Each structure stands twice: as structure tokens, then as C-alpha cells.
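For this view, one protein chain was removed and the others were kept in their places.
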Amino acid sequence: MSDLRADIHTPHEPELALHIEDLTVSYGDRPALWDIDLNIPPGVLAGVVGPNGAGKSTLLKAILGLVPRSAGHVRLFGHPYKSQRKRVGYVPQRSSVDWDFPTTAVDVVTMGLYGQLGWWRWPGRRERDRALRALEEVGMEALADRQISELSGGQQQRVFIARALVQKPDLLLLDEPMAGVDATTERSIIDILSRLRSEGRTIVVVHHDLQTVQRYFDWLVFLNVRVIAAGEMAAVYSARNLRRTYGGQIALLDENGAAAPDAPGER
Amino acid sequence: MSGLANPTIAILLTGMLVGMAGALLGSFLVLRGNSMLADAISHSILFGIALAWLATGETSGAVQIAGAALSGVLAVFLIETLARSRRLRDDAAIGLVFPALFSIGVVLINVFARDVHLDEHTVLLGEIGFVWLDTVTVAGLVVPRALLASATLLLVDALFVLAFYNALKLATFDPGLARALGLAPGLVFYAHLSLLSGTAVAAFDAVGVVLFVTFVVVPPAAAYLLCRRLSSLIAVAMLIAVASAPLGYGAALWLDVSVGGAMALATAPFLVGAFSWRRWRERRRYRAAQPPAVSASSSA
Partner (left out) sequence: MTALLGDYTLQNVMLGAALIGVISGVLGSFAVLRRESLLGDTLSHAALPGICLGFIVTGVRDMGSLLAGALFTAVVAALLMVGLTRRTRLKTDAGLAIMLSLGFALGVVLLTWIQNRGGAAQAGLDSFLFGQAAATTRADLLPMALLTAVALSGVVMLWKPLKLMSFDPEFAAVMGLPVRRIERLLTAMIALAVVVGLQMVGVVLMTAMIIAPGAAARQWAGSLLGMVLLAAGFGATAGISGGLISTLGPGLATGPVVVLVATALALVSLLIAPRRGLLPAWWRRRRRRSHTSTEQILQTVYELAREHGDWRYRVEQGAVDAYHGMITEPQLATLADRGLLISTEHMPDEGPHWRLTEKGQGHAAEQAKRRNERRRWRVRA
């Protein structure tokens, strides 16, 4: 047993920002994610696309250990999530919290530091300064002391992003950050993300708008319960992959006994 | 007779302490959208009180508080289990579990404890008017038992909230992030609810459990309408609870009615006040936001 415990500390694929192997997540009777193999190198801005119910949010939650894995493992910079918590920022869907909560923008951003503060320590001057700087990064410093219910949808989304940024994450996971925000906010969010990428951070974004995928991201994951295709944008963005991802039911195992033949005439 | 055994002081202090403890824990409950769990827990503890009485023959004391707190947690656990079976929605699960536990408690008392000073009416209604009769001596000081219990529970609750403030706050606002950051929101949730059950037991002597629910829910709800920060919400809620006690006590003496009921009812004016203030401010801001031409033409 002791050698197994030692084993978890030896890095596994440390040159990758995100390494997922054989990951299966199951809710009740049917797998939500099946046999996912996915590698994302550091310093890319990756989009995850797929139809409703494809398991996009589940994928992020499985990376963060928020849903139990049935099988497989996830490594962030070579290590399990638990030891990498401080290097990972997470921006959940905006609708996942109650925006009437009595708190201010800067306070929400400070919450991003609670993990580093631990159970006992209280946030002080230093934490507030860091939160203000994170708000500055998303252009929200003027509204720092606003109550969050008084912010517009786009402003709330930027506060959420600042809450993840305040941790200075090397890997940032965002769940549909562009959902329900206006065009200006969408542009400023993608500007922020591009800037973070140029600083060398890795960003994974669950995205729903196929129109903008090619413009926004340099790495793409097609997901529909299984990984249909993943890689650099130019290599994987094709009509065929789009069709295979959005084209209805995906078989978990190819029980025909033959690999799906490439359709002639493609590309 | 020491000052603490003086009836008026004992009654007022007990009411204030119970109210503060309820409002403190209730703030998080109301914000999480689980207000009805206060009702469920406070009914379910009768089951624990009855069992603890069967086991020890005592109706108050540390064992009773612990046993009843456990039955509150049991109720929450059963509710979650039923809801997770996906055969029932969680509102139906709540409404199925707590009446059942309460009923078992009543039946146990009906069958085994008919002659004892323990009946469902006391648990339900309490009688704060008599708290000064049942005293204990602590360090040479004569202290009413209920006062001692509620002071202890308030202290424990306050220590818990102070120690785990960040975790509580994040678990209430965004449990998903709390989990991702390793701040075990599930554990915090159960710890919070077991303290709430324990406090309800301490309160049952004084104000009765259903009136305790008032202190848990109404002051935080009123403060929610007034405050922009969690810390000020908690402070205002506790102030409202403290102010309700003398207000209710005065009214009870004047009208010759139940002291606990009057104290609970005295929270209502604060809620109405908060509601009216909020409406007034919104209307004023709405009017200020209107272009002057419109208001001029409408007033003309």
C-alpha cells in the first residue's frame, strides 16, 4: 500500500497542463462521459463544444473532483487535482449562484482566496488589495463596492472571472462564460482570456456558439459523451467532426467489430 | 436571590439569548434557501427528546441536547436520502419526514410518559414565563437552567460561526466553488444544522420550538431586505431578535398572553418596517430615474 501512496506523488505526464485518461463518469444507469482521453498542452486557449447533454459541464466538474469518477484519472501539470488546487481557477455557470446574496463585488472576488486562506485565517488588507487588482484586470475596479445584485449580467460574469483570476491560476476552467452576456462583454471576456494565454496560462472554455469558435480559440475539443476529436484548431475543425459531434446518438463501443470507415470525399 | 434568578431579568435574558442564537444560525439558512428546514428540524427534535427521556429519564441536560441534535440531523439525512431516490421532490421529502418523526415522538410520550413533565405542548409552545422557577447553582450563582442552556448554546454557535465564517459564507453562496477549493461544504452544512438542532432543544424550554423557528427565519429575512453585506445582515438580524424580546415581554404583560408567543410575534413589526423601507427606497429611486419631463407631465 505504501508504494502505491508514494506513486501518486510521482508526476505523470507533467509536461501537459491537463491530462485525462480513460475517464468515465456515470449518473445512474448511463455514462455522462465515456472513456475520455484528452491532453491539453500548456499555454493554449481551448474551447470545448458539443450538443446539449454532451457532458461539457460534467467534464469540468470531473476535472475538479466535483463529481465522482467511475474510471480513469485526471492529472494537472502531472499531479492529481487535490495537490494542484491553488493552480486552478474555476468559473462556474453564472446561474449556479444566487445573485441576491448580500455581498459586494470585491467580496466575491476575495472568496476566490478562501482556499489559500484555509479554514481559519481571515482575509485582510492584502487579500482585499489582490481582489481589487483582479477586478482591475477585468475592468471592474470602479464597481468594487457595488452589491452584486446591482450589477448587469455581463458585469456579474466579469466578477466571476476576477474571482478565478485572483488565485493567479495556471489553469483556468470556464463553464459557458459567454452565455447571456452582451456583445461588448463577450468581446472583453475574450480579450481577457487572450491576454491570459499570452502570459502563458492555460485556459479551457466550455462554449456553445459554433459561429465564434474558430475566431476565439486555438485549440478545440469536440465532445459528445466521448471525445470526438481534439487538437489544434486548424487540424480538427472540419465539417465531418462537426457532423459526428452534433449528428445524434453516439455509440459507446463500436459493436460492429469494424472501425467506423472514413466517409469518402471528405476533405 | 441573585439578579439572574429575578423573574423579569431571567425571562428577558433567556428570550434575547435564544433569539440571538436563532438569528445567527438562521441567517445562513435563509440565504441558502432552506428556511423550511428550520421547521423540519425543530419538529423532529421531539423524537430525540422522547428517546433521550426513555433512555435517561431526564427531560433536560447535555444528553438530551445531544440526542435531540442528532434527531435533527437524522431528519436532514432522511430528507436528503428520500430526495436522492428521485421518487420525491425535496419539498415533499421534507413534508413527509418531519411530521413522521414528530408523530413518533408524540406517540412515545403518549404511551410511556403520561405522568411526566414532558408533553408535546411544552415542546411546541414552551413557557418562558416559568424559566426562573427551574434553577441550578453555578459557581455560587443561582441561574435558571434555561438561561444557562441558551447562553451556552449561543456561545458555542458564535464560536462556530466565527471559526468557520469563511467556509460557511462560501458554502452558502457557492457550494460548488467551496468544494473545488477543498472547503467541504457538505460537512459545514451538517455541522451548522446539528448546532441548529441543539439550539432548538435549548430553546424549547423557553419559547417552544415553533416559536424558535420565528427567531431563525424572520429577523434574518428582515435584515436581508436592509443589508448589503453578510456581516451586517447577521448583526442586524441579531439586533432585531434582541429588541423583540423586551418588546414582546411588555406586550405579553400588558395583554396577559403567552410571553414566548408575544416575543416571536414582536419580530413581525421589524419585518414590516424593513419591507416598507425597501419599497419606499425603490419607489424613490424609480422616481429619481424618471426623466423630469415625464414626472412633470404626470403631475400636471
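When the chains are written out, they are named A and B in that same order, and each has its own residue count from 1.
Here, a residue touches a chain if its C-beta (ideal position, glycine included) is under 8 Å from a C-beta of that chain, and two chains touch if they have at least 3 such contacts.
Quantities reported herein were computed from a predicted structural model and do not represent experimental measurements.
Asks: Among the options A:Pro42, A:Pro80, A:Gly139 or A:Gly180, which residue touches the chain absent from this view?
Replies: The single option touching the absent chain is A:Pro80.
Asks: Looking at the full complex, which residue from B:Ile9, B:Ala66 or B:Val106 touches the chain that isn't shown here?
Replies: B:Val106
Asks: Taking the full complex into account, find the residue in B:Val30, B:Val76, B:Leu154 or B:Ala245 that is in contact with the omitted chain.
Replies: For the chain that is not drawn, the touching residue is B:Val30.
Asks: Can you list where chain A touches the absent chain?
Replies: That gives, for chain A, the contact residues 4-5, 7-8, 12, 21-22, 24-26, 28-31, 34-35, 69-73, 80, 100, 149, 252-257.
Asks: Applying the definition given at the start, please give the residues of chain B touching the unseen chain.
Replies: Touching the missing chain: residues 30, 33-36, 38-39, 43, 82, 85, 87-89, 91-92, 94-96, 99-100, 102-104, 106-107, 110-111, 114, 120-121, 124-125, 208, 210-211, 213-214, 216-218, 221, 224-225, 252, 255-258, 260-262, 264-265, 267-268, 271, 275, 278-279.
Here, only the chains that are shown with their structure count from here on.
Asks: Applying the document's contact rule, which stretches of chain B touch chain A when the two form their complex?
Replies: So the residues of chain B touching chain A come out as 31, 33, 163-167, 169-170, 172-174, 176-183, 224, 227-230, 232-233.
Asks: Residues of chain A touching chain B in their complex?
Replies: Listed in rising order, the residues are 61, 64-66, 82, 85, 88, 90, 92, 96-98, 101-104, 107-108, 111-112, 114-115, 117, 119-120, 122-123, 147, 163.
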